[in-house]
Each structure stands twice: as C-alpha cells, then as structure tokens.
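Note that this complex is displayed minus one protein chain, with the remaining chains in position.
Just so it is clear, A, B and C label the chains in written order, and each chain counts residues from 1 on its own.
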Amino acid sequence: MSTFGSLFRVTTYGESHCASVGAIIDGCPPGLELSPQDIQVQLSRRRPGQSNLTTPRDEKDLVHVQSGIEQGVTLGTPIGLLVKNEDQRPKDYSETDLYPRPSHADYTYLEKYGVKASSGGGRSSARETIGRVAAGAIAEKYLKQVFGIEIVAFVSSVGKIHLPSNMVPPSLAAVDGDEDNDDVEDALTPEFRQLLATITREEVDKHPTRCPHLGTAERMTKRIIRAKEAMDSIGGTVTCVIRNVPSGLGEPVFDKFEAKLAQAMMSIPATKAFEVGSGFRGTEVPGSKHNDAFIVKDGKLGTSTNWSGGIQGGITNGEDIYFRIGFKSPATISQAQHTAQYDGTPGTLAARGRHDPCVVPRAVPIVEAMAAIVVMDQLLVQNARKTAAGLLPPITTLPPTMVMPSH
Amino acid sequence: MSTFGSLFRVTTYGESHCASVGAIIDGCPPGLELSPQDIQVQLSRRRPGQSNLTTPRDEKDLVHVQSGIEQGVTLGTPIGLLVKNEDQRPKDYSETDLYPRPSHADYTYLEKYGVKASSGGGRSSARETIGRVAAGAIAEKYLKQVFGIEIVAFVSSVGKIHLPSNMVPPSLAAVDGDEDNDDVEDALTPEFRQLLATITREEVDKHPTRCPHLGTAERMTKRIIRAKEAMDSIGGTVTCVIRNVPSGLGEPVFDKFEAKLAQAMMSIPATKAFEVGSGFRGTEVPGSKHNDAFIVKDGKLGTSTNWSGGIQGGITNGEDIYFRIGFKSPATISQAQHTAQYDGTPGTLAARGRHDPCVVPRAVPIVEAMAAIVVMDQLLVQNARKTAAGLLPPITTLPPTMVMPSH
Amino acid sequence: MSTFGSLFRVTTYGESHCASVGAIIDGCPPGLELSPQDIQVQLSRRRPGQSNLTTPRDEKDLVHVQSGIEQGVTLGTPIGLLVKNEDQRPKDYSETDLYPRPSHADYTYLEKYGVKASSGGGRSSARETIGRVAAGAIAEKYLKQVFGIEIVAFVSSVGKIHLPSNMVPPSLAAVDGDEDNDDVEDALTPEFRQLLATITREEVDKHPTRCPHLGTAERMTKRIIRAKEAMDSIGGTVTCVIRNVPSGLGEPVFDKFEAKLAQAMMSIPATKAFEVGSGFRGTEVPGSKHNDAFIVKDGKLGTSTNWSGGIQGGITNGEDIYFRIGFKSPATISQAQHTAQYDGTPGTLAARGRHDPCVVPRAVPIVEAMAAIVVMDQLLVQNARKTAAGLLPPITTLPPTMVMPSH
Partner (left out) sequence: MSTFGSLFRVTTYGESHCASVGAIIDGCPPGLELSPQDIQVQLSRRRPGQSNLTTPRDEKDLVHVQSGIEQGVTLGTPIGLLVKNEDQRPKDYSETDLYPRPSHADYTYLEKYGVKASSGGGRSSARETIGRVAAGAIAEKYLKQVFGIEIVAFVSSVGKIHLPSNMVPPSLAAVDGDEDNDDVEDALTPEFRQLLATITREEVDKHPTRCPHLGTAERMTKRIIRAKEAMDSIGGTVTCVIRNVPSGLGEPVFDKFEAKLAQAMMSIPATKAFEVGSGFRGTEVPGSKHNDAFIVKDGKLGTSTNWSGGIQGGITNGEDIYFRIGFKSPATISQAQHTAQYDGTPGTLAARGRHDPCVVPRAVPIVEAMAAIVVMDQLLVQNARKTAAGLLPPITTLPPTMVMPSH
C-alpha cells in the first residue's frame, strides 16, 4: 500500500492530475532543525524540465509544509507536506485513450481497481515519488547531521553505454570467460573504490545526465537525444553509495538491510533489477576470492575488500554500502505501436503528451531518498534494541567469543 | 524482524543448534485439505545430504504440525509447526571461534546484538529457512488447487557456467555490443518461453544440480566438485517462474508485486541480486522494442512478448512471472584465509565443520517457498479489495475508458 | 503512531496551530461515489462553535480533497484531504506557558519528545481528530451503501446526569445489591433495545447536547452551563450502536473486534473507559442469566437477548453492536489551580484561551468515525479470508458440526 517504514514511516498520496501530491512523514526525531529549503533541494533535483533530456512538463514543485515543524524545529509529530499539481486538468477524451499503453500501468490498474484515472499515469505517475523524495530529504538531514552519513547516487549506464569498466562494480567488469579459471580482479578497482569514497552530488550534477564521467556522459546525452528524436525511449542504471552507516543495522530474517533496500528500490516506478555489492557477477567468483578478509581500521574491525557491499548476514558492517538499480526504457513513446484496445480490437497507438525519453537522470534523487528512508528506519529500530541491551549488566557467564568485547 | 506478510503471515524461529526450528503460519484459508506430507515434500527437497554436492550434515527434517489443522483440514487458525534439530550440541570451544568468518554473519550479529550463538551460523544459518519452506508449501497447496498456480525454480548458473543462451532471460543473452545499434532479439527466445511454460519440478529434480539442461548440469557438477576439492565454494543463480497468477495482484506504491518479491528473495541467506523480467540487460533495449504489445488471449488481453515478466506498474498482468536471484559463494570454506580475530589480531583461519560448497541446488525450494508466500499474501489483499468493490453498483458516470469493461 | 488500520488505513497529521490538519485514507474500495459533501457533513457536526455549549473557537472546517477521487468516484488510490487551520498564529509567549496544565498533555509531550508545540494542545488537540472524522465518513459511505450499516452515537451522561435507567445498558441499570440474589432484569429493557434499534443522527442532533432524551438533555445543558460559568469543566459518556454489521468480523486473537474497537475509542483524546455489551455491570450477572440464547431470525441464527453486544469470541454475530466510552472532564479550565511550573516552582495557573467545558457533544461524530474505520477495516480483512475459502471445494470429510451448513 502507500505506507513504508516501521518507526520512520512515510505515507504518500497523489495522482498525476489531482490537486496535489504529498506525504505524511511520521516518526521523525524531535528537535531536528529543518527548513522547507532542506526538502526543496532534492525536490528541485527531481522535478521535470531541468534540461532538454527530460520531459518538457514544467512544474515548480514547491513544497508546502503543513505540520510537525515549528520555528524551524521538528516536534516529533507527523510532518504533513504537499506539492501542488500545476496542471491538474483531466485530459480531454481522446482516441488514444482507447488503448492501454503497452508495458505501462494502464491495463493493470484497471484490472486491479476496476477504475482508473482519466489521464496521465494516475497513481503510477512519477509524480507519486515527490512525497518519497521529501521524506528522504528529511531523513538525510538527520543522518548527515548526526552520523555524517552521505548518500550519493549517479547514473552508471544509459542503454548500452556504461561507465568505464574501472568505475563499475564487478557485476559489469570484465571477468575471464574461462569457466575453469578462478583468477579474478579485485572486486573493487582502486578507481571504483575511489569513486565510491569521494563522489558528491555536486560532481554528479555537473552534467545533466548525472553521470560522473564526462566522456561517458556525453555519449549518454547523444544516446538520449537519439531516443528522443526517434520518438523512442531508453533505459539505464543508477548506482548508489551510502557512506558512514553504523554497523548493526538490518533486522533478520525478513527485514534484512538488503531486503528492505530491495523492496524500497523495486517500489520505484520502472525498476526491474537490484543488486548489492558484487551482485550477479559476484556469483561467479569463488568464496576464497570473494570473501572480505577482516582488518583493523580506526581501531575497529573492517574489511580489506568490500564484495559484500557493506552488508553481511543482512546487517551492515560499517563499510560503504553500494548497490545498483536497473530502470527499463519508459513505456510511453510517441512512436506508433501495433497493439490492442481495451476491448481487444487490434490497432495502432501513437501516444501524445510529454514524457521522458530516459528516466535515470531524474531517478537519482528518488534512489537517494528511498535509501535514506531505509537507513533511517533501520537505525531507529536498532536504536531501540541497542539502548535496551545497553541497560543490562555485562554478560559474564558466556565464553568470550559469544560476547562483543565492548559489551 | 521474523514476520513476513500482512494477511498470510509467516513468523519463524530457530538457530542452527537449538532444540528446533519452526514457524507459525497465520491467515491460511480455512477449509483447505492439508497433510504433513504436503509440507514434507518441499522440506525434503531442501534438506542437506541429498547428494555429494551438498553438506554431509544429515538431518531428516521431519515436520511436526502442532495446531491449525484437524482431521486433515485447516481451521483458519495459526498453523504451528516445527522440525527438530537432530544435532543440537553447541560446538566445543575452538581456536577457530576466535575468528569471525570473513563475509559470514559472525561479526555483524555480534555488532548488532552484542551476543551471538556459540556455534554454527546461529540464526543466520540456512536452517532458519525451514520455517519458510513449510509456509510456502502450505501457500502452494492452496494456490495450486484453486488457481492452478505453478511455481518452479531451477538453477540457471553455477559460477561462470550458465544455461545455454537460448534458455536464459535477456539479461544474460548476447546483445549486440554496438551502442548505436538498437536491433535486439526477442526478449524471450522460443526455447526460453517454452522452458518457462513447461518446466516442472520433476524435470528440475532429475539432476542433483537442479539445472534442467543436462549438458550444463554436468559441467556445473564438475565445477562444484572442483570447489569442494579445493576446500573452496562457488555461487550461482536461480531462476523461477510463476504460472497462472491472476491479474491485479500487487499493492502500489510500496508493496508493488516486484517490491515484495524482491524483499522476499533478498531475505534468503546469501542473496546479492534480484531481477524480474528483462532485468538489467533489458535496460539496454529501447522502449519501442521492449514494450509488450497487447493481444487477445483466451478472450482477455495478454501480451505478445513478456519483457515485463508478468508485472506492470507493480501489478500482475496475468502473464508468466519470472525472475532471477544471485547467490554468492558460501562464506564458510575450509581453505586457510588470512584475516583477523575479533580482537583485531591478524591470523589465519581454516574453518572446520560441514558446509555446502554451493547453495543454489538447495536454494531452489526456498525460492519457490518465498514466491508462494508473496503470491498468497497479495492474493488475499486483492481479494479484500475486489470483493468490496464488487458489491458496489456499476459505475455509470465515468467515461468508458476509465472503467473496466466487465465492471 | 499516526496510522490506524491494516487494509483500510488512516494516517493523520496536524497540530492545533499549524497550516492545516488532514489525513491520507488508503485502501478505500474503488468505484465508490464520493463527494466532499459526504465528508463535510460529519466534519460540520464535529466543528467547534455549534452552540453555546462548546468552545467559541470558530472554524469552518471545510474539507479540501487532494487525491483519490475523480469525477466523484474513488479510484482505489489514497485519498489525501486537509482542513486549513484558520487561526494558525502561534500564541504569544505568556506567563501561563511556564505551567504544564494539570492532567493535560503538556508535560508528557515534553517528556516524550523533548520539545513541544508552543501553543494550544499541539498534536494532543482535538483538532487532530478532524482527519479521523473525514476517514470515518468515507468508510460510512461505503458501509451504508453496501450493507445498510448504520452507526449512531449519542450522549448518555454528563457528570452525574444519566439517561433514564430504562435507556441505558445494564452497566448502569439498577441491579439488586443483594450479593446472594441472582435475579436480574433483562440485559436490555424494551426501551433500550428500541433506542438501539431506531435511534438516528437526526434525533440525536435535535438537542445541542446530543442526548436523545429531552428531559435529560435539558438537565445536561444546565450542568454544562454551570461548569462553564464556574470556569470549570465536566465529563460524560457516549454510547454508540452499530446496526447491520455482518457476522464474522474480527480477527482472533489480538485483533478481536472489541479489542480493535477498544484501541480505536481509547485513542480519542480524553477517553478513560470503554465497555461493550453488558460491560462492567454484566460481570455481576451469572452465566445462566447472562448467556444469549440462540433463536432463528430471518432464517439465520440470532440471539434472543444481547448482553454480548453483538460480539462473541471477538467476532461479530450479526446482532447490534453497542458500547459506551467515558470521557473525562476537560483538563483546561480557566479557574485558578495550585500546581507547579515546569521547573518545579509552585504557583497558581489560570489558563486562558477558548476551550470546551464538556467534550461529549462534539465527541459523538468522532466516536462514530472511529467505529466506522474499525468496521471497514475488519470487513476488508474478512473479505480476503471468506473469498479465499469460498473458492475451495466443499468440505466433505469432517463431521457436520465442524462445518458451516451453507458451506
């Protein structure tokens, strides 16, 4: 349904052409300094019309905070907020409405609800993500301030155009094709590890594609323009890193950190794939190469490699969390498509209206937002447990290997 | 935490070396004929010791139903069940216990809880999945009987050894490397579509690897044996198809069908990646090729291709649902590993004990179980909605394109 | 937190002096004809300033629907709505702010959150209930249209002034004080049963007290006026009946119908007590008198008496559901009170501002709303189960007493 999270809980509402879209964010820690501008920054990164690579639909997407904040400080009560839909006229009845758009949600919404919004994507529209982005911005404000947590997503591929092989997780890096040869490169090349450790939103935003490698970004631009000119669309991938997450987050067995992260990411429109750490390609690497050996870092155990992507046994280990999401090519294209009407009549549909030829540049802040929400929620849950355990006397009756040294 | 599902709800308990592992399955429809044998079948497919490819730990894994069923019929009340741990002796204290196993959950469990089980994987052990498999078997019994739903998972790769390219989803199929060439093969080759449409568990079980292509299975066997002999391990992927799922399942926006499926799969131990339909590779295909055109099938709209993997806008469309999961190489290996002790002392760990060199053959029934639980839960939720809407009078005030024809 | 319900799910936001208060209602059945006026009716019954018995704070409380409805029909997607706070100026700093109001939430909110709204009740204000009332009105529209369910609450006492003894549940009726005498009157006098069976909102609203017995209402008015003039306050009780609820609603064991009803009612500000059916006084009646014998009504089993209040074993039995809620005297009074400041300094507080001397007349639509939400949510859950069970073949292997005749 439209609520996500257990203690940091986001509930969203809104279709593409109703009065407004918005969210209620429940469980935000009280006493946090928070201004509308903290939220607006990410909404503006998400909004359409930022470049010639996105939909010409131009929405200012100004956030209106309704509750939960007084004199710039959160009260701990639910934060209600909304963004008005500038263009809320239901679309005129049109011949193209006789057709469910192929691979869009038109057909399945009607199958599910028996009724659907008259125009645009309705609830399946990307405008629904506004509430998520706002919620994520609030979570981030806290996470950054208290833990120095940094969440940065970037476009890692558009169509067949990928970041250079030394800037991608091993799932895309060249691995020897000889099935009897176990030699592999280190999971993370120095360049990729450097990228994960240092990439910032400012760098990501330098290019409209949000790809942090200029040469690749230029090729991606051409690819998107080509799709646009062909009245076609193209997909891509977004990679995201979360830095400085404390160890211990994630709730075995069903709410493991990567399980909730996967749900969060796969709930974003147009996603078809998710992988964390070494992902699919890591499955080809034998354990002896894939295992992350422990070493001491800053007086605490860390790992020398990070195939695990910062999560082991469903729980964060303090290393960088990185993951990749695949977004399909947008379903709405202006090109004529042979398909069938709702009543089964075969015919040709040429969709009208404004739409993105490629969603990944605008997906970047949405991915960051969902990541922030997951971290925040899991952090609160672990707070509950850790604080409770910390009030107990030290355990003296168990062998030392069963007990955390610092406990 | 240890509960999954809203209306069909599974809660599990159990570590590797406690008295028993088990589950409470709440929300099973009443009036279903259900015998312990219905559950045992899948538990036996999951249990260790089935071939020389798995851990020699030999557990009979007999299910003991405690409640919720009387005279072979479900009462609608919670079904409690358990499987005894045959070998429940906590392991003797050992020098290897000084080391958190690299890439295992030893370290993170201790970070999270401040205390951990003395031996084996504790709660992170694969024995935890017994409760899930039992729950899934119950869900399947219902789904099969009422809707003819069939869920079949199989091993699609071990290490670098994959099913032939005409038997895999497009994410692994060869796609032209020319970034300006949009020509692609059909998402699903006739052979792959045939495989999805017809594969059965009997066929899958013909070979101990649970790979349905004999030549590939033989190569996989050799690969696993090689890992075993090298005291090493190897990963792989499992592909799963769900046939005959009604359209309309999945709850936008956060509980979309693929989002809950992703959570369910990524909650299985050792998973690192999930993709549905065309997955990662589908992101490289332009919309005009990737969109699934509508056609009439059996008097109802269906799609001519199925890049979508049976889900559009987070809601099932009635086509086959297929997805792929990546399992990393098992972390526990007997080979010596240079790593550090809990206290940071560097050293060499050579793990002892019994463990699988490759988990994917035994993961097959676990994947099927989690898939069944997701379908069952989403089905019940959609039942609620659809039944409620069906009691309302027909909608007469909306344009016909907003209303389902049959409504 | 601020979300209630599993499938019909209400999330509210808003403090007394922020921009607006509102709610997101998720899970409303699609295809329901719904206008803002359907919601406004109950909001207007709840709003202040309706008579000289309530706070002079005058808010029009007009609902603004944001989403989920198009052309007067629900889409099945979340319904966002809000009511603007007309007077949203944070109160000027005042000496009385140094005092936590005795028995109000000032102190506990500060203890919980470490920060609190500057003025008024903040989130503990009765304005928070606006979102609930709106959600309840939506639920009611459906329940009335499809099942003819009627929910009517009324004021049954103000201070010591109660409805006549033949118009109250047995918990207040005279029972013989002789502890060895088991003779009791029928649980429901003919007058009370008639009242439950026929009372309407129109009758309830005939008098500003919302007490349906004119003589009593006049005495209540005098009592409230007396409290007002004394700068004091007075409590009371609200009784509510729900008619025509289908049998089978309620989810053992923790979500029994009366358990969720109790949570819902006790979540309303100022509530201190809840009883269903025969309630507290019923505990004094021996089982032989208290048991509701079965009889045939309209071709179905019903009960000849209704001490149970329409619920048995946590599940509705089709009889009228009736319950009573106790509301304490409002904490905010203008009379001087000897108490202490936040910092412990003893002193005298004379609260200023507008407040109700008695909340029960305005609580009536809030009670109805929460009742409607509980019925709607439980109905949807039971829909899920019943529809699922109904698709199974008839049970033939069990003795007839284990199986519903119509199954």
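Brief remarks follow.
One rule holds in what follows: contacts are C-beta pairs under 8 Å (C-beta built on N, C-alpha and C of every residue); 3 or more make two chains touch, one makes a residue touch a chain.
Here the structure is a predicted model, which means the values were calculated and not measured.
Only one of B:Arg46, B:Lys112 or B:Arg362 touches the absent chain when the whole complex is considered: B:Lys112. Within the full complex, the residue among C:Gly68, C:Gly136 or C:Gly277 touching the omitted chain is C:Gly277.
When you scan C:Ser44, C:Gln145, C:Ser165 or C:Ser247 for touch with the missing chain, the hit is C:Ser247. The chain not shown here touches chain A at positions 6-7, 27, 29-33, 70-73, 76-77, 142, 145-146, 252, 379-381, 383-389, 391-392, 395, 397-398, 402, 407. For chain B, the list of residues touching the undisplayed chain reads 1-3, 7, 9, 11-15, 18-22, 24, 26-27, 30-31, 64-68, 70-71, 73-80, 82, 90, 112-118, 122-123.
As a convention for this text, only the chains that are shown with their structure count from here on.
Chain centroids computed from C-alpha atoms place A closest to the centre of all protein C-alpha atoms shown. Placing every chain at the mean of its C-alpha atoms, the farthest one from chain C is found to be B.
Here the CA centre of chain A is 40 Å from the CA centre of chain C. Distance between chain B and chain C, defined via averaged C-alpha coordinates, is recorded as 44 Å. Across the assembly, chain C contributes 7, 27, 30-31, 70-71, 73, 76-77 as residues in contact with two or more other chains.
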